[in-house]
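With one protein chain withheld, the remaining protein chains of the complex are depicted in position.
Chain naming follows the written order as A and B, and within any one chain the residues start at number 1.
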Amino acid sequence: MSGRKGRRLTLKDVLGRKDLIYPGHRACAGCVSLTVIRQALKAIERPTVAVSPTGCAEVTTSIIPYTSWAVPWIHSAFENAAATAAGIEAAFRAMKKMGQVKEIPDIIVFGGDGGTVDIGFQALSGAAERGHDFLYVLYDNEAYMNTGIQRSGATFKYAWTTTSPAGKAIPGKPQWRKPIALIMVEHRMPYVATASPSEPMDLINKIRRGLDAEGPAFIHIICPCPRGWRFDSRLGIKVAKAAVQTCVFPLWEARWEDGQLDFKLTGTSLAIAKKPELKKPVEEYLELQGRFRHLFKPVRREDLIAEIQASVDAEWAYLLKRAGMA
Amino acid sequence: MAGEKGIPFPATWREAPMGAIAYKPSTLLRTGTWRLGYKPVVDEEKCTGCGMCHLYCPDGAIGLVDGKARVDYNYCKGCGICAEECPSGAISMVEE
Partner (left out) sequence: MVVEQKAIGMTGDEAIAYAVKQVEPHVVAAYPITPQTIIVERFSEYVADGEVKTEFVAVESEHSALSACVGAAATGARAFTATASQGLALMWEILYIASGLRLPIVMGIVNRALSAPINIHCDHSDTLGARDSGWIQIYCENSQEAYDSTIQAWRIAEHPDVRLPVMVNIDGFVLSHTLEDVRVLPDDVVKEFVGEPSVPKVRIEVPADGGGTRVVELPYKLDPWAPHPLTMGAFAMYDSYFEYKRQQEEAMKAALRVVEEVGREYGELTGRYYGLLHPHELEDAEAVVVGMGSAMGTASIAVDELRREGHKVGLLRVRCFRPFPVERLREALRGVKVVAVMDRAMSFGGPGGPLYTEVATALYPERERPLLLNYIYGLGGRDISVADFKKVLMEALEVARTGEVVEHMRYVGLRG
C-alpha cells in the first residue's frame, strides 16, 4: 500500500511492513531514538539509503561486527551527515544522467541534536540551500547523550545536564533551545515538520511526505531519553505525549509552494488549537523528569516554572498565528 | 539458532572485511539477557491487536502474531514501554 501522492498511510498498512531495524542493537532499554527510527522506516516504499552522524542511534546500531540496519547506511563523521547525504544524492543524480541507474533513491538522514543543531548545522543549512533531494530527520533528545548527557543548543531551558548542572548559583541551562525547525522553515524548503513518537501515524505519514517532497525536507522529532532526562525506562512515550499536550513540543507541518507558506498544526496540537481547554500546564511535563527536579525540590521554583510556562505560551501563540488559528 | 559460523570475529587483518563495515546482523545478539528481573506478559483476552506496542517498542521485540501481541524474549530488554502504553492494559511487567 503506497502512501505516495497524498494518500495517507494507515495503521493497517504499516503493521504489515517488516522492520528495517534488526533487534539486538545496543541502545538503552527504553531508548526512544530507536523507536523513532523504527517508526520512520515503516514509511519506506522506495529504494532508500540512510545516513547518520555520530550519536546514540549510530553507535548503538553499528558496533563491529554487528549492524542493526536493514537499509544501506553510512556513518562518516559527527558534523557532516547532511554533506555526506548531499554527496550521495549528487552521485545518484549523476549516475542517472549517465544512464547508470533508473531512478534516484530516497535518502534519509537520522541525526541527533548534537550533530544537527550545533556541530552539524552548517552542513545542514548548506545542503538545504543547495536544494538536494533528501529528508533530514532530527531525533532530538536535547543533549549530547552519546557522550554522557552534555548540553546542546537544543537543550530545554533550566534542564540539568552535565555541562549545565543545576547548581547553587545557576539552575541548569541558562539559554532557551534553538528553534531549529522554524529556522529550517525559513530556508524555504519544500517540507518541514515536527513529530512525536507518541503519535506514530502522524510521524510516519510525515516521513513519507518528507521523502516524497521534491527537494530538501526536515522533520524535528522529540525523543525523550530515560537516562539523560532522568525518568524510568517505561515512560519514554508518556513523556513525549506530555510534551505535546503541554505545547512544549507542538506538532505541525510547513510547506513552501510558489513563495507561499502553508503552515498547519497536526495531531493533538491541532486538537488543542481547536479546543484550548485541552492544553495542559507545563508542570505536567516537567515533573515527569529528573532533569527538572531542581525546579521542585528542595524548594519549588515558582519563578522559573512560570518563566517556562510564559515562553511555552508565547511560542504556542506564535504558532497559532502562523497557522492562521490565533 | 546455530552457533556463529561464517566470517570470523575478531578477525585477523587478512580476514577482516575491508573498510570498517559491520558484517553480521545484530539479530545474533540476544539482548533479552539485559532484562533486570521483569518481563512483559500479554493477556491475550484483553489484547485487541491494535499494534501500538509494536510501534512503540525500541527493539521491535513485540509484534502481532495471529492478531495478538507476542513478545520475543530473545530481544526484549524489559524497558516497560509496552506495558505502560497498551491502550487496553493488556500488558503487565511480571517478575521472572
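Throughout what follows, a contact is a pair of C-beta atoms (placed from the backbone, for glycine too) under 8 Å apart; a residue touches a chain by one contact, two chains touch by 3 or more.
Since this is a predicted model, take the numbers as computed values, not measurements.
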Options A:Ile64, A:Ile183, A:Met201 or A:Ala271, residue touching the unrepresented chain: A:Ile64
Option touching the unshown chain, where A:Pro47, A:Pro179 or A:Pro281 are the choices: A:Pro47
Absent-chain contact - pick from A:Ala77, A:Ile183 or A:Leu270: A:Ala77
Chain B residues touching the omitted chain (full complex): 1-2, 4-7, 9-13, 16-25, 27-28
Chain A residues touching the omitted chain (full complex): 22, 47-49, 51, 58-59, 62-65, 67, 69-77, 79-80, 82-95, 97-98, 101, 105, 122-123, 125-126, 129-130
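The rule is simple: only the chains that are shown with their structure count from here on.
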Inter-centroid spacing, chain B versus chain A (mean Cα positions, whole Å): 24
Contacting residues of chain B [partner chain A, same complex]: 7, 9, 20-31, 34, 50-52, 54-61, 64, 72, 74-75, 77-81, 83-85, 93
Complex interface listing, chain A residues touching chain B: 11, 14-15, 19, 21-27, 29-35, 38-39, 42, 61-68, 197, 200, 226, 232-238
